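The other protein chains are all here in position, but one chain of the complex has been omitted.
So, subunit A:
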């Protein structure tokens, strides 16, 4: 099979994300990238763990003064649900249903955008209410670098998926764009994987003390 072939519901392969050479390379290359991302986030986590609550004097707030459970909980639910909706999108991709795939991707985007809005509100709150900024302490730098890098990944994912939807709006599904959608959904799940560790290590462990 080649990428530009016009396919129908009957001829659509079982694994459209891996049925051309280009798709196979993309799949492998993207997982290699995710291995690298794991190392990147692990070093940011390591830095955060080493610098947590390292502040110059007692006027600075510590992790347990800053974080609030309800906000983190809502953000977690939003991102976790967006992971499920992108699974739905890939389910419809495998069934050669471009319309439903796009619908679920748009829902994923909305949930991701809501998560990002909460995060911006949260950072704004810390800066203005607690004077906890990127330059106020080593703790601040480590916190904003780790959580901000994740937020940046969410923002990039939103742009990526939006671009894919707009670019392929009138084209329908083929073996050229199916791997692109699949790889974007892998990226989105990986963002959720990182968030699971952020809400556990940064927020929950921060509140425990």
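To be clear about the criterion, a residue touches a chain if its C-beta (ideal position, glycine included) is under 8 Å from a C-beta of that chain, and two chains touch if they have at least 3 such contacts; residues count from 1.
Operating definition for what follows: contacts and distances are computed from a predicted model.
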item	value
Record-based protein name (UniProt) of the chain missing from this complex, from "Carbon-phosphorus lyase subunit PhnH", "Pyruvate:ferredoxin oxidoreductase, alpha subunit", "Amino acid ABC transporter substrate-binding protein" or "Cytochrome c oxidase subunit 4"	"Cytochrome c oxidase subunit 4"
Option touching the unshown chain, where A:42, A:117 or A:169 are the choices	A:42
Among A:20, A:76 or A:168, the residue in touch with the chain that has been omitted	A:76
Positions on subunit A contacted by the hidden chain, ascending	9-11, 14-15, 18, 27-28, 31-32, 34-39, 41-43, 45-47, 49-50, 69, 72-73, 76-77, 80, 83-84, 87-88, 91, 94-95, 186, 189-190, 192-193, 196-197, 199-201, 204-205, 207-209
